[in-house]
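Omission of a single protein chain aside, the complex is shown with its protein chains in their original locations.
Letters A and B mark the chains as written, and numbering starts fresh at 1 in each.
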Amino acid sequence: MNKILGSITLFYHKLGSYPWFYSISSKLLPISTFLAFMIFLLGIVWGIFYSPSDVTQGEIYRIIYMHVPAASVAQSIYFSLAIAGFVYLVWKMKMAGLFIKAMAPIGASFTILALVSGAIWGQPTWGTWWVWDARLTSTLVLLLFYLAIIGLYSSFDNKKTADQAVSILAMVGAVNLPIIKKSVDWWNTLHQPSSIRIFEESTISSEMLYPLLICILSFYLMVFVFGLMAMRTEIAKREMTKDWFKKMVKKND
Amino acid sequence: MIELFSENFHLLSVCFLTIIILLFNYIWPLIKLNKIKKNLKKIETT
Partner (left out) sequence: MIFLKSFFSREVLIYSKKSSNVISPVIFFLICIAFFPLAISNDPKELSRLAPGLIWICILLAGMLSIQTIFKEDYDDGSLDLFYVRRFSMLQVVLIKIFVNWIFTALPLILLSCSMVFLLYFPLEKLLNLIGSLFIGTLIISFFGALAGALSLGRNSILASAIMLPLSLPVLILGSSASTYSSENITFFILLLLALLFFSVPIISIACIGAIRLHYE
């Protein structure tokens, strides 16, 4: 038991060091990029060309293979930001601050993808681009939170202060996000929306479900890859002048 | 395949958008990192 705990703390301390992370991520990147790309290809090709078409929606439903993974990833990234904010504030782990900085634009881009693909999907099936539905509204608010985090970060010159401010905001936002979701739900039921069903659970057959799950997995893998890359870039930005980084760059030649 | 997309402009546009966003997330940090590396090398040589 003590051994496991010790190795976990060792891993944690290693994770906090820029050089270790930079070198380990460069080893991890090629394999994970390949894996993510392959699984993405598998899921998308299976979903778009080989899965059966939907009875009511026809071919258009295949947007689901990009829309649902994007939405899922967008939410997960926000909660990972909040956890990183907590870690940064409590244990002062500088890698956590860097993680928030690196992941926020990625999360924002996937939120935009989820919103826009949802709008494009909604146009032929519901007849409108946008519905003030609970899910859509809370996704929009999620995007606002991402933008606020990015804006707050960029307003500071000192990286350390920026990390701290952004972690506070990420945590408060994460505490507030379920409340916002819940209140938007109440608001939605009060306004009695037209009988739009976004997605009926019963219609999904296993032939559609498997490619969808693969797509979701591949999106998570891709976020992992993008996160590693963005964090490496951010490390490079912060440690440009350090010796270890110069050595690392030289070695790569 | 061509039929599937030509009849479903919506699907095509979502695919296009997804690819753009994924590519953007992939290429943008690469460009930035390479820029930093290049600058470092420039400083080293001078």
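Criterion: a contact is a pair of C-beta atoms (placed from the backbone, for glycine too) under 8 Å apart; a residue touches a chain by one contact, two chains touch by 3 or more.
All of these numbers come straight from a predicted model, not from anything done at the bench.
A.B. asks: For the full complex, can you list every visible chain touched by the one that's not shown?
C.D. replies: Across all of the complex, the chain we cannot see touches A.
A.B. asks: So which of A:Leu15, A:Ile112, A:Ile168 or A:Leu217 would be touching the chain we can't see?
C.D. replies: Spelled out, the listed residue whose C-beta touches the missing chain is A:Ile168.
A.B. asks: Thinking of the whole complex, not just what is shown, which of A:Phe21, A:Tyr61, A:Phe145 or A:Phe219 touches the missing chain?
C.D. replies: Hidden-chain contact among the options goes to A:Phe145.
A.B. asks: What does the interface between chain A and the hidden chain look like in terms of residue numbers?
C.D. replies: Looking at chain A, the ones touching the missing chain are residues 89, 141, 144-145, 147-148, 151-152, 155-156, 160-161, 164-165, 168-169, 171-173, 175-176, 179-180, 182-184, 186-187, 190.
The working rule: only the chains that are shown with their structure count from here on.
A.B. asks: What residues on chain B touch chain A, complex-wise?
C.D. replies: 1, 4, 7-8, 10-11, 13-15, 17-18, 21-22, 24-26, 29-30, 32-33, 36-37, 39-41, 44
A.B. asks: Please give the residue numbers of chain A that touch chain B in the complex, ascending.
C.D. replies: Touching chain B from chain A are residues 40, 44, 48-49, 59-60, 62-63, 66-67, 70, 106, 109-110, 112-113, 116-117, 120-121, 123-124, 222, 225-226, 229-230, 232-233, 236-237, 240, 245-246, 249-250, 252.
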